[in-house]
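A short write-up of the structure that comes next.
Here the complex is missing one protein chain, while the rest keep their positions.
For reference, chains read A and B in written order, and residue numbers begin at 1 within each chain.
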Amino acid sequence: MSELFEPVLRGHDERRRAELVAAYMAVEHAAEPVPEVRFAALREPALRRALEEMLALSGRTLVRSEQTRWISGYRDDVAAELAAEPECVPPAHERAVLTLVLIHSVAIPRAAGLLADDSWLSPHPTPVEELRRRTQLPIGELEAALRRLRTAGLVAQVKAGADDAGGFVPGPQFHRLTAGARRRLQEELILAAGPDSPLAAAIRARRRGRERDRGETR
Amino acid sequence: MSVEPAVLARARARVLGAVAVGAADPVPPGTVGASDGDRVWVLPAWPDGATPALLEEYQTAPVPLDRPGQARRVLAAALRCCWTRPDDAPWPGESAAVAAVLGVYADMSRGDAVLARRWATGELRRLADTGWLLLDEASGTVRPGPRVALWAEHALPSLRDLLRRLPEPARDGDGGE
Partner (left out) sequence: MSPTSENGAGAAASLDDALVGEAVLGVYRQMFAALARDSGAVVDDPELVDVAETLLAAFADAGEDGLSREQMRHVCRRYPPEVFENRLRVLRGLGAVREVFPKPNQLRYRASFTSVVGLMFVRRMMLDGGQSEMHRLLALEQLNVADPRMTAGQARAGADGLARAFRLWSVELLTLTNGTIEELREQAPKLWGTEEILLRAERLHGAILRRWPRLDRTCTDLRAAIYAYGDASRRAAARLSDSAGTTRNLTLLPPETWRTFARTASREDLAAVLEGFVFDAAAPWHEPSAVVTAVEDGPRATPPRPAPPRPSVPDPGLSRDTGSGGAARERLREIAEEVLRGRDRVAVQDVLDRDWPAARRVLADLSAAHLHPELPYRLTWSDDLAARPAGAPTWVSPGWFERTTETETTAPPEKAAWSGGSGPPERSAS
């Protein structure tokens, strides 16, 4: 039995303790956000707070989805520190492929009005042909990158259907981005694809402002 | 602003998966260290002996796997060869030749043996990528991976029983010993 969680769990009776453990394992390991109706520790605010404390021990936090579902993700400050360590960030060729999937499956359908939800998951597959023929990526890297991204749950494969060729969509890990991380992802994509747009200018101005604020409070 | 080092270390362990540090290096507090004598692998610590198998009890789907059955059969074949003293824990186990594992797998499977070996080779790599096996492609050997150290003792009897019933690894060729 691990000592790590004892300070949080100690004060709870065995039922609540079991509920906390169940909710903890569920949000940490489920593929998709879990419904709070099934887990008392997600439903009850006091238990949910204890659950947050358990998650915080490993730099994680609850991410809410569709009002009544929950999953866990890295806290923004923890993610920022880890992202500064090169070995914690996926290699460049995997990131490049993932960015392309995000553009084709989310950004373009979103811009074309085909995607209504404010989510980084999408039913619109990025065709493999698009990745293979119409990008600047070396082909040799593509297959290997897609395989690794798939294993890691960063992309999911959509089998060819009656009227589309199938391809790849963002994987279940995108459920785990906090609202802050999702917003940042949107900003990074806009800065990259439309650096010249007024929107990019607004993003840069706001970031400069934030850095200034931080500088002053130090 | 900066995050507590132990918290960061536990988060890092999740980002990196099962990674090894030198046996003399400290394992971050609040993690489980699986040591084979030379190195220690940093594994997550779960509360109250729970494992992700708990999800099933709550009808909650884990991250889907491609061909989970095949992955688990290859893992069984590998354990048949590497977990040579079934009364002990599976970790750290022994080294076995990849050829022997592929042989056991082919014996377990129906149909084209060449094809079965090819599938199994891909599966061995994936199992190694995810910490369930340690694969040394240069020497053509495989060992149990640190993640098997997370198996609870009470969950093992049926697996021990199964492994006894699997085909025996070949003892000749390039070193099944």
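The criterion applied here is as follows: contacts are C-beta pairs under 8 Å (C-beta built on N, C-alpha and C of every residue); 3 or more make two chains touch, one makes a residue touch a chain.
Keep in mind that this is a model prediction, so the values were computed, not measured.
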Checked against the full complex, the residue among A:A46, A:A144, A:A165 or A:A202 that touches the missing chain is A:A202
In the full complex, chain A touches the hidden chain through residues 1, 10-15, 17-18, 21-22, 29, 74, 79-80, 82-83, 88-90, 92-93, 95-100, 102-104, 106-108, 110-113, 115, 118-120, 130, 134-138, 151-154, 173, 176-177, 179, 181-190, 192-194, 196-199, 201-203, 205-206
On chain B, residues whose C-beta touches the chain left out of the figure: 14-17, 48-54, 56-58, 62-63, 65, 68-73, 75-76, 79, 107-111, 129-132, 147, 151-152, 154-156, 158-159, 161-162, 165-167
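By definition in this document, only the chains that are shown with their structure count from here on.
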Chain A and chain B: spacing of chain centres that average the CA atoms, whole Å: 27
State the interface residues of chain B toward chain A in the complex, per the touch definition above. 1-3, 7-8, 10-12, 14-16, 29-30, 32, 44-52, 54-55, 57-64, 66, 126, 129-130
Which residues of chain A touch chain B once you look at their complex with the stated criterion? 1-5, 9, 17-18, 20-22, 24-26, 29-32, 34, 38-39, 54, 56-60, 74-75, 77-78, 81-82, 85, 87-88, 148, 150-151, 153, 172
